[in-house]
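Note that one protein chain of the assembly has been removed; the remaining protein chains are unaltered in position.
We call the chains A, B and C, going by the order they appear; numbering starts again at 1 in every chain.
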Amino acid sequence: MEESTLMDRARENWIGYLFILPTFLMFTLLFYFPIVRGVYMTFTNARLGGAGTFVGLDNYMWLLTNDLFHFAFGWTLAFVFGTTFLQLFIGLFAALLLSELKSGWREWASAIVMSPYFSAPLAGGVIWLWFLNSDFGMLPRLITDIFGVSTPAFLAEDLWPYVSLIVAQSWHDYGYAGIIYAAAIVGIPREQYEAAALAGAGRLRRFRDVTLPHLVTPTIVILALRTAWNVAEFAQPFELTGGGPGTRTMLMSILTYETAYVNLQFARAYTLGMAMIVISMTAAIFYVTVIQDEEEMYV
Amino acid sequence: MINETRRSRLVLYAALGAFALFALAPYYWVIRTSFLTNFAAIDPATNYLPALESLTMAAYEQIWERYNFITFFKNSILVSVTATVISLFFSIPGAYAFARLDFPGRKVLFYTAVFTIMFPWIVITIPVYEVFYLLNLINTLVGVMIALSIFVLPQTIWLLQGFFRQGIPENIEEAALIDGHSELGAFLRIVLPLSAPAVGAAALFAFLTAWNNFLWVFVLTSDEEVRTATVALHYILGSDVLRQWNILMAAVVLLVAPPVVFYGLSQRYVGEGLGGM
Amino acid sequence: MSQSSTGDGESTEPTEAPTSDKPSRRQFVQATAATATVGALGALAGCSGEQGDGTPEPKGDGGGTGSGGDTDSDSGGSESVTIDYLSAQAVENAGMKSHFQDSMKVFEEKNGNVSVSLQTASYGDIRSKLSSTVSSGNPPTFAEAGGGGLQFYLNDKVPDHKPFIESTDFLPNDFTAANKESAQYRGEYWSGGGMRHTNSNLGIRPKSFSEAGVSNPKKELSTWSGFLDAVRRIDKNQDIIAYEETGVPGDLESYWGYARTAYTEGTDPWMRGEGDDKTVVVANENHEDRGKTDGMIKTCVKMANEFSSEEAAQRGDEDIPSLMLTGRVASFNYAVPTASRWTSVKEDVKFGWQGGDGDFMLLPHPKVDSEFGNNFGISDLEGVEGEHGGHMWALEQQQCIFEASDAKQNAAWDLNMFLLSDNEFVLPAWGEYYEALPGLAPKLQEVLDEYDLAQSTEQAYKNADEYGVQYSTTGAAWDVPDVDPIRWTDINETISQAIAGQHSVEETPGLVRERILKRLGQ
Partner (left out) sequence: MARVKFDDVTKVFEDTSGPIVAVEELSLDIPDGEFVVFVGPSGCGKSTTLRMLAGLESITDGEIRLDDQPINQMSPRDRDIAMVFQSYALYPHKTVRQNMGYGLQLSTDLSDEEVDRRVVEAAEMMGIEDLLDKKPGSLSGGQQQRVATGRAIVREPAVFLFDEPLSNLDAQLRKHMRTELSRIHSELGITTIYVTHDQEEAMTMADRIVILNDGKLQQVGTPKEVYYRPANAFVADFIGSPSMNFFDVDLRTESDGSGTLAGEGISYAVSNDVVEMVGGDGEYTLGIRPENLRIDSTAPDAKTFEAEVDVVEVIGSDNFLYLEVGGKECRVRAPVEIEPAEGETVDVTFDESDLHLFDRNTEEALVHGHERADAEPRTIEQEA
C-alpha cells in the first residue's frame, strides 16, 4: 500500500480547505496576529508610545505580587461563577415557563422576556446605574415607598455592589441561556412526556426524567460560553461601578483597561490579560473536550 | 401541556408576569425618564406614572439637535448590515466545512475557531488597531465593517455549524453528487436552500451583535462621521459635564429600541434552532 | 531641535508633502517594516513623521494677542495641509461643540491653506484614543493630550515646543501661571499650553446653610472650623447629606484642591525637589510639613466617613448638581466655574446666597485654622494655619503638536494660537458656552468685561485671582514622568479606597507614600 502524501490528501479535500480559507485569513488578521503580538509584549516593558525592551518575566512577577490583581482575580472568579450560574438558572426557568405557552403566544412572550439580551451591554450598565441609583432610581424608591425602610446604597454599601453587579449582568445575559434552552426544550418529542405521564410521573418527575436529560449538552455549551464571556465582560460593569467604590469591585477586565489606558502600562495590561485568558481558556478547553465527545456521536 | 388545570395556568401566568417585570422594570424607568424634563426626572414629586401633562419630547428633541443621530443611526445600520452580509458570506461555507466535510486538520481548525469565540477582546485592542492602521482603515466605515464582520464571524460560524450538523438531513449532499451535482453544486443548490431558516437566525444574531458592539467601533474610529449609535451613547455618557438624565435615557432608548424591537418582530420567524447545537 | 530628530540620519528629503490626512506612502512603508519586527509597538510612529532636516520651522509671529489670522504666508507657500485635531473640550457640551465646529471654519478662513479635521473624544476617552493612535503610528497632528502628552514627549512622539513658543513675542509671558507650570518639564516645553482652566472651590446649598444658622457664608465658612461647625449642624438637624465627597478616583481633584489649604504661598503638599531628586512629603517622618499633608488626607477620608453618603467613594462630580438642586446634598468641594452644569439640570437655578434662599453658591475652599485639628480630631493639623487655595486644572487641557511635516506642525501651531488668543473663539468659549478661565492671563479680564457671569463663575474667577499661587495645578510642578499615575492611581485611588472602607484613616497617608515611592523607583 503506497503512502498518500499530504498533498494528495489536500487535493482530495480541496473544497473543505477552500471553504475555510477565507475565514482563517480573517482570523489571522484580527485574532492570531494580535494575540501573538500581545503575548510577546508581556515580556517587555512597553508603555505608552514606548517600544519597550525585553524584561523577561518581570511583568509576571509584578502580577503575582500585586494585591489588587489578587483581589481582582478572586472577585472575577466569583463574579463569573455567580453570573454564569444565575444566567443559567434564570434562563432555564424562563425557557421552561415559555415552553408551557401555546405557540403564537410563546413567540411574543419570549420576545419580551428575552429582550434584555438584545440591548447593548453598554446600555445595560447605564440602565441599571439609573435603576439602582440611591437618589433617583426606581428600586430604592419602590422599596422605600412600599416597605417604608430606607434601602442600602446598592452600588456602594457592604456586599450590595457585588450583588448588584451580578444581578445586573445576569439580567442582561440570561436571555442567551434562555434562548438555547428554549430551542432544546421545543425539540423534545412530545411522546416522551406523554409516555412519562402515562407511567404516572408528575410534573417534577417528568422534568427530571424527560426534560433534564435533553438539557445536558445545552447546559455544557452555555456554561462554557457564558463563563468565557462573563470573564471578558467589560462595558456593563465598567459603566455600572467602574470597579468602585474605591477598588472594591475591581474586575480583571476593568483593571486591564485601567492599566492600559489610565496608567498607560501596556505590557502590564497584557500580562493581566493573560490571566483573563487563562480563565477563559480553561472554559474553552473544558468545552472543547466535551464537544469532542459529543462529536463522536456523529461520526 | 399535560393535565392542565386552571390553577397551574394561573401559576404559570403569574410566574411569567414576574419574569416580564424583572425584564422590563429597568426599561420602564429609562423610558419614563426620557419623557420628562431633566428636573422632573430627578424630582421626588414626580410619580411613578408621571402625569400626562408633564411628559415631554424635549429630551429627544435636544438629542436630535445636539447630536448627529441621523448619521450615527445611518452608520449603525450600514455597518451592521454589511457586517452581517460579509460574515455570512464567510461563515456559511466555513461552518459547512466544519460541520459536514471531513478533511485532515478539520478538528484543530474548528477548535481554533471556537477559541476565538471565547477570547477576551479587551486584551488585543492595540495590536488590532495597528493592523487596521497598516491597512489604512482607521476612521473609515469600511474598516468598521471589516472589523465587525470578523467580530461576529465566530458566533455566526458557531450557530451555523450547529445547524448544518443537525438540521440538514444526512447524506443529502451525497445524494446530490450521485444525482449529478459537483461538490460545489451540491452545496449551492441543495444545502444552501435548505439552510434558509438557520441563515436567517444567524443573520439576526450577527446584526444584533454588530449593532451592539462598542469596543471595536470605539477603538477604530474617532471621527463623528463614522461613529455608530452605540459608541455615540458612550460619548454622551462620558462627556464630563453632562449628566442630564433625561437626555441620557432618551439616548439609551434610541439605542436599545431598534435591536429589541427587531428581535421581537423577527424571532418568531427564525424561532427555534438558534441553539447552535 | 526636536529630540527625536537627533541622529535621525536616514531622513530623506520629501519629494512632496502629504496633501491629506492619510498617512504618506513613506510612513506606510516604514510602519509596515516596523511591524514586521514584532515588538516594535510604539516605535512605529515617532520618528517616521519627521521630514526634511528634522527641525520644524515655526514661523515668526504668532499673530499677537488679537488674531492669528495673517500669518500663513510662510507656512508652506501654496501647499495646502490638513491637520487632524483631537479634542475633548470640543464635546464638553452642546454649546461648546457647535462653537468649535464654527470656529474651525473661522480658523480655516483665516489660514487659507489649512483645513482642520476635528476629531473628538470625551476627557474620559481621549487618553485611550490617543494611546491607540500614537502607539500604532497614526497620531493626530494636534491634540488635547493632557498629562499623557508628557509621556509622548519623553518617548519622542511629541517634538520640543520651545521653538514654537519662542516664535511668538508674548509667550510664555502671557501664559497663566498654571499654563507656565504645566507646559514645561524640567525646563523644556512639551506642550503649547491649555486653552482654559477651571479651578476647584467649595460649593454650598444656601438654603441648608441658612437653615443651619449661617448668615454670612463668606466669613463663617472661610475656615475649616467654621465650615465643619455648619456641616455638623446640618448633619444633625437636616435630612440631607451635609457634605458629599466626590470620591471616585477620577474626581478626587476636590482633595487635590483643599490639600493646599493647609499651606500658604502655593507650597506643594506632596512632593518637592529638583529633577530626579524628589522628596516625598506624604507620610515622611523626617519632613516638617508631613503633618499638613497627612492631615488633609485624613480630613478628606474623615469628612467622607462622617458626613458623606455611602456612595461617596463612587461619587462623580457630575452627579452633584442634580443632588444639590433636589435638596439631597448640602455641600461639596468640587465646585467649578462652569455654571452651565447647573442650568442644564434646572433652568432657573438661583446662584449665590440670595439671602439664604439660593440654590447653589460658590466659595473658596475653607482654609485650615489653628483650631481645626483639634476640632476635627486630627492631631497632625493642630496649630496649622493655611490660606485659601485649590486645584487648577491645567495639565488635562495641555495641547501638543505631534511629529509631522513642518507644514502640518506649523499649521497646528497656528491653530493653537488661534484657540489661545483669537477673541472670536476665546471670549464666547469661556464666557458663554463653558465658563472657565482662559489659558492666557490677559484674556481673563476681557471675558469678565464682556459677559455678565453667574455668581459661581465670578467667584471662581475671583478666587483664582486673589489667591493666585495657591490655586496651582496638582503635579505639574513635580516634573516627574509618571505624574498621571501618581495623581490618579497612587494618591486618588488609595484615598478612594479609604473612603470605601478598604483602609483606615490613619494608615492611608502611609499607603499613599508607599505607592508613590514605588512608582518613583525610590
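One rule holds for everything that comes next: contacts are C-beta pairs under 8 Å (C-beta built on N, C-alpha and C of every residue); 3 or more make two chains touch, one makes a residue touch a chain.
The model shown is predicted, which means the values in this text are computed figures rather than measured ones.
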The one residue from B:A20, B:A58, B:V81 or B:L194 touching the chain left out of view is B:L194
Touch assignment to the omitted chain, from B:I31, B:L55, B:L135 or B:I172, lands on B:I172
Hidden partner chain, residues of chain B it touches
104, 107, 169-172, 174-182, 190, 193-194
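The criterion applied here is as follows: only the chains that are shown with their structure count from here on.
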When you draw the chains as points and link the ones that touch, which shape shows up: line, ring, star, complete, or other?
complete
Chain pair bearing the highest count of C-beta contacts
A-B
Multi-partner residues of chain C (at least 2 other chains)
41, 131, 135, 322, 326
Give the residues of chain B touching no fewer than two other chains, as numbers and ranges.
42, 44, 125-127, 130, 234, 245
For chain B, which residues count as touching chain A in their complex?
1-3, 8, 12, 15-16, 19-20, 22-30, 33, 41-42, 44, 48, 90-91, 93-94, 96-98, 101-104, 106-107, 109, 111-128, 130-131, 147, 149-151, 153, 157, 165, 183-184, 187, 208, 211-212, 214-215, 230, 233-234, 237, 245, 248-249, 252, 255-256, 259-260, 262-265, 267-268, 271-277
Taking the complex as given, what residues does chain A use to touch chain C?
36-37, 40-41, 44, 46-52, 134-136, 152-153, 155-157, 241-242, 244-248, 257, 260-266
Okay, in this complex, where on chain A does chain B touch?
6, 9-10, 12-13, 15-20, 22-24, 26-27, 29-31, 33-35, 37-38, 93-94, 97-101, 107-116, 118-123, 126-128, 130-131, 135-139, 141-142, 171, 179-180, 182-184, 186-187, 190, 193-194, 197, 203, 206, 217-218, 221, 224-225, 228-229, 231-232, 234-235, 239, 253, 256-257, 260, 266, 269-270, 273-274, 276-277, 280-281, 283-284, 287-288, 291-292, 295, 298
